[in-house]
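Okay, structure first, notes after.
Moving on to chain A:
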Amino acid sequence: MFNMTKNVVANLFAKSSTRLYPFAVRGHFEGFRGTLHINIDECIFCRTCQIKCPSQCIAVDNKAGTWTCEAMSCVYCGVCVDVCPTSCLSMSKEHRQVATEKQTMAYQGVPKKKKKEAAE
Partner candidate 1 sequence: MLDTLVFVTVLLPFLVAAVLLVLREQNVRKVILVATAGVLALASLAMLRGGAFIMSPAPLYDTLITLGDFVILFVVLFVGIKRKNQIIIWLSVAQIIGLIILDFFMVKEHGNIPAFFADDLSLVMVLIISIVGSLIAVYGIGYMKEHEEHLHLTKSKQPQFFFFIVLFLGAMNGLVLANNLLWMYFFWECTTLCSFMLIGHDDTEIARKNAERALWMNVLGGTAFLFGIILLQKVVGTLSLQEILARGPEFAVAGGAILVPMFLLVFAGMTKAAQAPFQSWLTGAMVAPTPVSALLHSSTMVKAGVYIIVRLAPVYAGTYFSNFVALFGAFVFLATACLAAGQSNGKKILAYSTISNLALIIACAGINTPAAITAAILLILFHAISKALMFLCVGAIEQKIGSRDIEDMRGLFAVMPRTALVAIIGIMTMMLPPFGMLMAKWMAIESAHGQFLLMIMLALGSGVTVLFWCRWAGLMLGTPVAKAKPEAQDITVRAPLYILAGLALVVSFFSPVVYNSLVAPVVKMYYKAAPYALPYGNFDSPVGIFLVYPLFLLLGLGFYFALKQARKVTAAQCSQPYMCGEQQTVDGKPGFLGPLGLHVPVQSGNYYLEQFFGETMLSKWINVIALAVLVIMLFGGAL
Partner candidate 2 sequence: MLGNLINQGRIKSPWVVHFDCGSCNGCDIEVLACLTPIYDIERFGILNIGNPKHADVLLVTGTVNHRNKHVLKNIYDQMPGPKAVIAIGACGCSGGVFREAYNVVGGVDKVIPVDVYVPGCPARPEAIIDGVVAALEKVKTLLGMTA
Partner candidate 3 sequence: MLETIPLSLDEVVAVAKEHFDGGWRLVTMTAVDVGEAGFEIFYHYDKDLVMKHYRLSIPKETVVPSISPVYFAALLVENESRDQFGICFSDIVLDFGGHLYLEAEVRAMPFCKVSVAQKQS
C-alpha cells in the first residue's frame, strides 16, 4: 500500500501523462502503416495488389481502368504496397479517418494498353 501511495502521490505532483488528443496531436511514428493512397496515374492495372491482398478488398478492372478498395475492409497490412510493381501504392502515416458511412476508395485511371502511350 505504501509503495503505491508513493507512486500515486508522485503522479499527483507530476504532469499527467495524457496526450491531449485531439487538441494536441502527437504525430504517428514514421513508417506507420496508415491510410492507403494510390497514385492512379502510375497504376498499370496489373492486378497484383488485388491478388495479393490478404483481405481481398481491392478490385482492379484493367479494361475499364478502375481501381477500387473497400476502405472499411482493408487491414492495413501493407502487402499491396510491397508488391505493387510500379510503386504507385503508398501508405501515409496518418490513420484513416472515421466515417459515418461505409466508404469505398474508387479511382478511375486510364487503362494502359501500351506502356509507351501512357508514358507520353
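Simple rule for what comes next: a contact is a pair of C-beta atoms (placed from the backbone, for glycine too) under 8 Å apart; a residue touches a chain by one contact, two chains touch by 3 or more; residues count from 1.
How were these picked? Simply put, all candidates are chains of the complex that A comes from, given by their letters.
Because the structure is a prediction, the values reported are computed rather than measured.
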Chain A in this complex - touching candidate among 1, 2 or 3: 2
Footprint of candidate 2 on chain A - complex, ascending: 16-22, 25, 28, 54-56, 70-77, 95-103
